[in-house]
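For this view, one protein chain was removed and the others were kept in their places.
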Amino acid sequence: MSAPTDLTAAQAVDALGRGELSAGELFAAYRERAAADDLNAFAWVADETPARGAVEGPLRGVPIAVKDLFCTEGVPSQAGSRILEGYRPPYTATAVERLLGAGATLLAKTNQDEFAMGSSNENCAFGPVLNPWSRECVPGGSSGGSAAAVAAGLAPWAIGTDTGGSNRQPAALCGIVGLKPTYGAVSRYGMIAFASSLDQAGPLTRDVTDAALLLRHMVGRDPCDSTSLAFPEEIATPTAERLDGIRLGVPEELSGEAEGIEPGVQEAFERTLRTAEELGATVETTRLRHAEHGLSAYYVLAPAEASSNLARYDGVRYGLRAGKANDLVSLYTRTRHEGFGPEVKRRIMLGTFALSSGYYDAYYARAQKVRTKIAQDFATAFERFDFIVTPTAPTVAFGLGTKVADPLAMYLNDYCTVPMSLAGLPAISIPNGLAVPPQGGQVGLPTGFQIAGPAFSENAILDAAHALEGAIGFDAGGGRA
Amino acid sequence: MSYEPVIGLEIHVQLATRTKMFCGCALTFGEPPNTRTCPVCLGLPGALPVANAAAIHFGLMIGEALGCRLAPRSIFHRKNYFYPDLPKGYQISQYDEPLCLGGQLGDVRIHRVHLEEDAAKLVHASSSGRIHESRASVVDFNRGGTPLAEMVSEPDLRSAEQAREWLTLRCAVTPTSRCAARAPPSWAPRPS
Partner (left out) sequence: MIDREQVLHVARLARLELDDQEVARMVGELSDVLDHIERIGELDLEGVAPTSHVVEVANALRQDEPRASLPPEVALGAAPEVEAQGFSVPSPQA
């Protein structure tokens, strides 16, 4: 038998069910791996194996890594920020609570870009996370710690959050599966807010089957989140091996080298389009006319919401308080000066500016209208297509430090993922083979293939992803060296 | 030259719900500080508000009693400002789509009635007990998040005396509020 850490989570659940493996044994094996983490994937690792025998619930005790953005009672929940360093909340996020209730055990909290703002994990107060495929490269972000941990086999699976691509992009850069569910499918209660109208929790897993299994135990209406919705059906185990009759739309605006997609990434994308055709799908180009403005709208709306959501970090009730503040205003301004990193400050400034009087209509109100147009474009496209497919990220993993000085270049990482976020649609990224970056290099790095569908089409998306996954036959070994 | 006073009033009516506007903390009085708080009304990271159905109902009853137009769609907004008694850095209030519009109480027209959450209590502590000498304040969040209906009148009052008299009428809303009941029967809420 192979090592327990070689099993996917679904395989581990089966092995536990058959009694070939004990939950304690599995947890201990992962705890050992996690404790030896040299990628800086973890912000906290459980210091002992939960003392219990047979674990109740369908997940049977399979350990899980949870992004630092989720509140976990009594366990550090710091959102990657100095301002919440050491903060241990008195309650647990609903999404995590559900997973623990289904029998998952908390293995670790994962590092992330501060308050989920970033695409490289370099905006983390506790140091950057390294990409297990190449330690000179970033893992993507903001759920980079979760993605790196899963890719390196330091955790069987993880959850992250996706506001503009924060699950999908790191999944693509680390060669794993990342899913952003339909907005409202998973409760946001206890998930530290970045941009409330966009934030959505989702799975990061080794394969599509695991993504379905994890999602099944995350979704559902939560009375503590007014925007959460009952998922209309159970998330099924995907079984499809063919794509007969499936119509795939390829938006001109979100693919092609002219749109800034690296040649290697584009090539891998086109190769998978041909694979899809071989599996019985039809592939056609289409238009999402406003998608190219998605990034602009996103970088108004998300910072605007963030500037309001981050106003609570004031040094009064929890978290960092700057010393030597004798008056209230300096208590606020210094605490926030010391507690927030450069990217968070940038977004607070951008958002406050966009909401300030005199600029509201030109920026915020306009961006909300662009959002409407983007959602309409998708609705129109889904009259003709079952799914919209794109490369997940325009590039493979890039070198640490290469984009930190250029915010705009960093923001372009989200170019293909942001439109779905604005429209609240579900989308998955699956490993799509390797590509060599244009500047060369000996080894290929992972790329991602994104499949987006109408609201609540997760089951259909997972099925299509499952069929493609089988045909692509991605070898994840390079991440687990 | 003589000036005529033109007075409009904004009245905060505390609604007699059992729990706060956006969380399940009980509304009781005289409790020790910070014994009626939770992740929501402390503004902890990740907490989210869920509106109290009874507060909405009382707000609508006030609107009925004042002959307002009840909004078919009403939404909450965030009013952003920094103050220690405001845990989230914004107050959840209503802006362009309030619960009730128009209406009349006595001779005074009502502009609107909207719902919002109250701020917490800031106690100014000092050894001498005098506020202007105090260097530190202490925040008690027990009251923070209490549901309020804000009634805004049109500027129809013309003297302080008239305003004072009119104010006694606000007790018309007593069945839903904590204000003492001394209302002429004609101002009682119509049964809905």
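In this document, chain identifiers A and B correspond to the written order of the chains, with residue numbering beginning at 1 in each.
In this text, a contact is a pair of C-beta atoms (placed from the backbone, for glycine too) under 8 Å apart; a residue touches a chain by one contact, two chains touch by 3 or more.
Note that the structure is predicted; figures quoted are calculated from it, not measured.
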| item | value |
| --- | --- |
| Among A:325, A:436 or A:471, the residue in touch with the chain that has been omitted | A:325 |
| Residue, one of A:286, A:352 or A:380, that touches the chain absent here | A:352 |
| Given A:64, A:254 or A:370, the one touching the chain that is not displayed | A:370 |
| Positions on chain A where the hidden chain makes contact | 87-90, 183-184, 197, 223, 226-227, 229, 290, 293, 295-297, 299-300, 307, 311, 314-321, 325-334, 336-337, 340, 342, 345-346, 348-350, 352-353, 356, 362-363, 365-373, 375, 407-408, 411, 422-424, 455 |
| Touch residues of chain B, complete complex, unshown partner | 17-19, 23-26, 32-39, 42, 50-56, 82-84, 122-125, 131-132, 134-141 |
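Convention: only the chains that are shown with their structure count from here on.
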| item | value |
| --- | --- |
| Gap in Å, rounded to a whole number, between the CA centres of chain B and chain A | 40 |
| Chain B to chain A touching residues, read off their complex | 39, 42-51, 78, 80, 82, 84, 87-90, 135, 139 |
| Contact set on chain A toward chain B in their complex | 70-71, 77, 79, 84, 87, 89-91, 93, 188-193, 223-226, 308, 310-312, 314, 316-318, 326, 328, 332, 355 |
